[in-house]
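Of the protein chains in this complex, one is absent; all others appear in place.
By letter and in written order, the chains are A, B and C; residue numbering begins at 1 in each of them.
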Amino acid sequence: MVKEIERYGLPIVHICTIVPISLTVGANRIVPAIAIPHPLGDPTKTPEEEYAMRRAIVEKALSALQTPITEQTVF
Amino acid sequence: MSGYRIVHYMNQFFGGIGGEESAGIKPESRSGAVGPGMAFSKALQGKAEIVGTVICGDGYFAENMDEAVEEVLRLIGEFKPDAVITGPAFNAGRYGTACGSVADAVGKKLKLPVVSGMYQENPGVDLYRKSVIIIPTSDNARGIKDAVPAMTNILLKLLSGEALGDPRTEGYLERGIRVNTFHPRSGAERAVDMLVLKMRGEKFETEYPMPVFDRVAPADPIKDLKGAKIALLTDGGIVPTGNPDRIEASSATKYATYSFEGVRSATSDLYQTAHGGYDPTYANQNPNRVLPLDVLRDMEDEGVFAKLHETWYTTVGNGTPVANGKKFGSEIGAQLKKDGVDAVILTST
Amino acid sequence: MRLELHRARVKGIRWGSATALAGDGVLQVNRDELLALIREDGRFAGVDADLASPGDRVRIVPVKDVVEPRCKIEGDGEVFPGMIGDVETVGQGKTFVLDGAAVVTCGKIVGFQEGIIDMSGVGAEYTPYSVTFNLVLIFRPVDGIEIYEYEQACRLAGLKAALYLARSAHESGAAADRVETFELPSVPELLSAYPKLPRVAYLYQLQTQGLLHDTYVYGLDAKRLIATIIHPNETMDGAIVSGNCVSSCDKNSTFTHQNNPVISALYARHGVDLNFVGVIISNENVTLIDKRRSSAYAVKLARILGIEGLVISEEGFGNPDADLIMNCHRAEIAGIRTVLITDEYAGRDGASQSLADATKEADAVVSCGNANMIVELPKMDRVIGYTDYVDVIAGGFSGSLRADGSIEVELQAITGATCELGFTRMGAKTL
Partner (left out) sequence: MIQKTASHVICVTNNPDWGPGRDGFEYVDGGPWGVFKRARDLVHGGWRFLAHPLYGNFNPMRHPYRTLLLESPSGGDRSVDMESFSMLEAALESCRAGMAKNYGGESGEAARRDFAKLDCELMRDALNRYCLWAPVIS
């Protein structure tokens, strides 16, 4: 899915837990997530801590979208 | 009236009705050949005849797939054909998918020989290669003069009940189906032959190619984040409560489109997960853990980026075969481009 | 080590007063003498014996193992060392072979037993044992016997019968029609003999998952092995014996261990375009730590021997795919070129993922066919064994045994159909 969207010249960042699979299907900008059942959260943390973790991941994703790359990159 | 009765399926453009503006037309039929059908009629001269053409708008087909296929099949059936041709669709994504879907249904439900044609990068190929005979064509309509004879030749073979041989020699796209075959030499001898060639650095052909994925070059980065419109997608299966579009829990065959209009956060009263591939407890407690709407809305207010695209897309990613991923990606990408989106965030579980 | 196989051609089989191979190539078997020998083992409530020749309209089911009748006529030890006889090293001197005959063991061990051999019809095309003259032993266990014990009893009975047939035929003066000689000296001698030819070895994975999935080397359960070296000639004297009677299409019968086609293919080109240095045997255990240990050890052995090319074969499917891929990956990373032999489980429509593991280094693979392919086996006039299991056979499903006696079943249930030693000529291609 990632590749076809990128074919339109749209920069796309893939936030995912299993990075090797994202590499295999051809994503170019990859941001590792926290865990499969809760990629952008952690139920063991307080809501405030969780929000901060989520924000950090999304900020990393936005910075990945602004970074020129020539090959598949895990941020 | 000579030989076999053929029905030809095509879209609104090739049917001469119009371009994108007529993409919404419902299935309709015409007697005899239309547009590219003329070329097929000449090629089939004496052996078969195009007794009818069924036309459907690509837009209507894509948005109402189940009803469209049913109606197209009904119209095809009315001509009592011996076989069906769909396309050729060249590199038109939605048309290729429609041709594949109709051909698949004709094969499975009407149990008639059917042949289709499209460019090998067309999303319809990966979606239907396993069940439909697809002839590779060039990526634009100028390739019609090569596509017609190739498709006609295979169609006549199917009609004569002749089993199709190797795709490489017969000229249709490899369907990716493993079939058993007997070699002149035993497996052990073939293995030692192969090892000797490999060690000498000479060419050899493996009998089982490991699955491998092709690459796409990275898109340029966004220059100005502050002025950018960002879209959010997920294949983590987050859907509005109740899963209104019935997205399947695994190997989803469709994606859904919803709006963030008036929504500040992906809360558990509004959203749930439809995904069957992981423990749903945490996503259902707080869907933001998969679809980070709360953070993106705050960033939008702070002016980190200009606009969060109100339309968002969702499907179920686990085990989604590559084929569906290709179709979803090309359709969603086209729409995002049209909506002026500058960059995309995709979350997966 | 030098071994001569004295092969006496068998062209027919029938019961007779004394077990001997007649001049016309017909193997005559004294049924009572044979059954008396087998019944010495008190663990059978009943033993029966039957004959099946190529072309007969006969089905044998459920098949546990197939063994080729052989016996030593010169040189140390006896065939099937550690199983019947002592553990003296074999693989030298002369061995007599009843070429074209086979002992087939058949009988209920567990409720879902399997393995079909059809001597004619469609099924015959998919099993290597429809062209041999088969002496079939049918066992009935003593009530309440423990599975382990009974499996061993059946296994030993097959080996005893095979030795008995060969020994009796040889002692009755049977002469060999052809003699094959196999010789592989020590490694230093090999290296000096063919300095310029690429050094090649065979990494021979043995199925060792546990009960009904075991393989024995000199009588030792290979589960307890760490990868080691075996001389190819030892396999010809039955140093490796099968105790594996599950997933009959890709279990290596004792017959295929005795007649390993990879070993004969490597011997055939030894000194021509490759230097066949030897055979490394490894196993396929359940725990991952065992898999990693055996894989690391096997590839290290290859490097110690200076091996440059490896043929690797697996036995079974699913978890053994992991061993196969591990061995391939490690060897290629160590600079050793590999070719893998495997069968495929690509689903009945041939559209599913064939292997449960993959690595990009596995760029050279020989396929022995898709084991999920469905075949229609016609009704046979006679069945040796029991058919009520067919619908519980791995690969079979309820309804595979039809009222008219015909069977619709996957190749998985046919003995040796997709044997991963590359024993048959079957393969697969992509349409």
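Rule of thumb we're sticking to: a residue touches a chain if its C-beta (ideal position, glycine included) is under 8 Å from a C-beta of that chain, and two chains touch if they have at least 3 such contacts.
Bear in mind that the values here come from a model prediction, so they are computed numbers and not experimental data.
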item	value
Visible contact partners (per top-of-document touch definition) of the missing chain	A, B, C
Contact partner of the left-out chain, one of C:L288, C:I304 or C:A334	C:L288
Selected residue (touches chain absent from view) among C:L211, C:I226, C:V272 or C:I333	C:L211
Of B:D279, B:D301 or B:D339, the one touching the omitted chain in the full complex	B:D279
Interface residues of chain A (partner: the chain not displayed)	17-18, 20, 35-37
Sites on chain B contacted by the missing partner chain, in the whole complex	250-251, 277-279, 319
Contact set of chain C toward the excluded chain (per top definition)	110-112, 147-148, 207, 209-213, 223, 244, 246-247, 251, 286-289, 291, 316-319, 321-322, 345, 347, 352-353, 356-357, 388-389, 391-392, 394, 397-398
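Here, only the chains that are shown with their structure count from here on.
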item	value
Chain centre separation in whole Å, for chain C relative to chain A (CA means)	50
Length of the line joining the C-alpha centres of chain A and chain B, rounded to whole Å	26
Shared-contact residues (touching 2 or more other chains) in chain C	none
Contacts with 2+ other chains: residues of chain A	none
Parts of chain C lying in touch with chain B, wherever the complex brings them together	198, 200, 260-262, 264-266, 268-269, 273-274, 308-311, 313, 337-342, 344, 346, 349-351, 353-355, 358-360, 362-370, 373, 411, 420-431
Residue numbers on chain A that touch chain B, as the complex places them	1-18, 22, 24-29, 33, 36-41, 43, 50-51, 54-55, 57-58, 61-62, 65-73
Contact set on chain B toward chain C in their complex	130, 164, 166-167, 174-192, 194-196, 198-199, 204, 206-212
